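One structure below.
Let's look at chain A:
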Amino acid sequence: MSDTARDRIFDRLRKAVPPAAKEFPSPELPPKTPLNHEEKVEKLKRLMEAVRSEVHVVPAATWTDELKTVLRKRNLKTLLYAPETYVGKAVTKAWQEDREGLPSLTLYEGEIETFKETLFYRTDAAITTTRGAIADPGTLILWPDETEPRLMSLIPPIHIAVLEAGRIYNTFDEAMQAGQWISGMPTNAVLISGPSKTADIELTLAFGVHGPRELIVFVLE
Partner candidate 1 sequence: MAEHQQNFDFQKNVVAALNDPQLRANFDFAMGSMILKRKAVFTDEIETEQLRAVGNAIRQRALRKLPELLERLERKCTENGIHVHWAETTGEANRIVLEIMQSHNATRMVKGKSMVSEEMHLNRFLEEHNFEVMETDLGEFIIQLAGETPSHIIVPAIHKNKDQISRLFHEKIPGAPYTEKVEELNALARKTLRDKFYEGDVGLSGVNMAVAETGTLCLVENEGNGRMCTTVPPVHIAVMGLEKVVEKLSDVPPLLRLLTGSATGQLITTYFNMITSPRKPGEKDGPKEIHLILLDNGRSRILAEPQLRQTLQCIRCGTCLNHCPVYTRIGGHAYGFVYPGPIGEILTPQIEGLHRTGVLATASSLCDACGEVCPVKIPIPELIRRMRDENYDLTGVVPGHGHKWNLPEVLVWKGWELVNRVPLLNLLSMKMAGLFGKYLPRIGPLKAWTSVRTRPRFAKKSLHEQVQMEGVEYE
Partner candidate 2 sequence: MRNYPEKPEKVYFFGTCLVDMAYPDAGMAAIRLIQREGVQVVFPRSQSCCGQPAYNSGFRKEARAVARKQLDTFTKPYPIVVPSGSCAGMMRKHYPLLFAGADDHDRITAFADRVFEWTEFMVHVLRVKLEDRGEPMRVTWHSSCHAMREMNVIRESKALLRQLQNVELVELEKEHQCCGFGGTFSVKQPEISAAMVADKVADIRQTGAGEVISGDCGCLMNITGTMEKGNVPVNGRHIAEFIWERING
């Protein structure tokens, strides 16, 4: 007999299901015909818009112009960004050229413990990269890291996500295989398909309950 909760639990589990000699049947889903590039972009856009994401498919060369147009309409004070990423670099450059009517760029300074107040109460929007996206079921993939912390995509009322169109996968499975997730999961991987929402009151859909009210996606072609 053993004397920790763990040992007692494992004793019972091992008695309950002794090791089986054979492998277990694992039926597989029939493969689906992969979509071509245009179809993937179209599907992602359609499905994400259906859950009230705002999706702009734009030329990679001029995407910051489109970003500016979107931001000017919203009249924001601050935009949190990560200067080391390719998105951050492009934004820095674009803001140097012209920042008329645009929010001022702010940095995630220090760790959350010291940055919390600014992040929670004085940040209007944040812009992040994405690791890719999945056409079916229409979602972005984010792998936050030291340069682009987790809460950037969660706390500010507006989240702007930038996606390279070439990184749209057909399925979640395909995304995991292509990115070799199995050999090294990050601290936190997150799929995001739209703005925060709830239907807990009479099943009435409402957006922006805890996370961002708006998710704006730029798909760079």
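Just so it is clear, a residue touches a chain if its C-beta (ideal position, glycine included) is under 8 Å from a C-beta of that chain, and two chains touch if they have at least 3 such contacts; residues count from 1.
The set was built so that all candidates are chains of the complex that A comes from, given by their letters.
Please read all numbers here as calculations on a predicted model, not as lab measurements.
Of 1 or 2, just one candidate touches chain A in this complex, namely 1. Those residues of chain A that touch candidate 1 in the complex are listed here as 4-6, 8-10, 12-17, 19-20, 24-30, 47, 51, 108, 110-113, 115-117, 120, 136-139, 145-146, 149-151, 154, 171-173, 176, 181-182, 185-204, 206, 208-212.
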